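Structure in structure tokens, see below.
For this depiction, one protein chain was excluded, whereas all remaining protein chains were kept in their positions.
Then we have chain A:
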Amino acid sequence: MADLEIKDLTVQVEDKVILKGANLTLSKGEVHALMGPNGSGKSTLANVLMGNPFYQVVKGEVLYKGQDLLAMSPDERARRGLFIAFQYPVSIPGVTMSSFLRTAVSARRGYDKELMPVGEFQKLLKQKMDELKIEPAIVSRYVNEGFSGGEKKRAEILQMAMLEPEIAIMDETDSGLDIDSVKVVSDGVNRMLERAKGTMGILLITHYSRILHFIKPSYVHVMFDGRFVVSGGPDLAEELEQSGYEGIKAQFEVIAAEVQAEGAVRRAGKVFWVEH
């Protein structure tokens, strides 16, 4: 049994259907890259997995370690080891990074009434900040407030390192980062993977294949118009880097027309369509 099983997930925002029957299985120890053009539904998938209340699941199910993930509140998902590094993290005025991080780590580690001892927390925080080359001053600032794009992304990865998730979703962590920052972030993630020794899985959402040179995926998926349409090994990412999404788009249009005419499962070139 995979740790995360997404079955026929259909999701809408307000009246617009964004995910149209997405299927994916992912287990700890694996790194799955999820690629696709803008607007294909990648971020929607990430947000739905974390329980963002703005998205409505209309069909399908998600099992996390065999349990109904969609029935859990976002905080319960987080405490059970799910994590998302947001593409656009919000800033929270008046709440300092350090008090937020201490509260979050305490929740994840099962401190019920009190918080994690401050000394232990600070030691952990310092270690993770050093590894990610994050300015110590950031922790006395308000959460994400006035952070540069790069600072926000690093702060997300800092949270990931602090919370030690079992399944982490990284939503376009690389976009907006210069190459040096991509390296620092990737080094940090690789270190986490190494330390986790197979107890952490990652769903790495990206628009570009650049970060995949640093974080090596075991699988690559392409999403198109709310569906997974191609799955393959690492070579798929390189192919996309060469040819862009145009080839996939053409194949997709062919089978979309066929499905409309005849229904059921179709395949054209690498692209597949699964109707449940």
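By definition in this document, a residue touches a chain if its C-beta (ideal position, glycine included) is under 8 Å from a C-beta of that chain, and two chains touch if they have at least 3 such contacts; residues count from 1.
Going forward, contacts and distances are computed from a predicted model.
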| item | value |
| --- | --- |
| UniProt protein name of the chain not shown, from "Transport permease protein", "Sarcosine oxidase subunit alpha family protein", "Oligopeptide ABC transporter ATP-binding protein OppF" or "Fe-S cluster assembly protein SufD" | "Fe-S cluster assembly protein SufD" |
| Omitted-chain contact residue, chosen from A:95, A:124, A:196 or A:259 | A:95 |
| Which residue of A:52, A:175, A:190 or A:218 touches the chain not shown here | A:52 |
| Touching residues (missing chain, whole complex) on chain A | 50-54, 73-75, 77-79, 83-84, 86, 89-90, 92-95, 99-100, 103-104, 107-108, 142-143, 159, 163 |
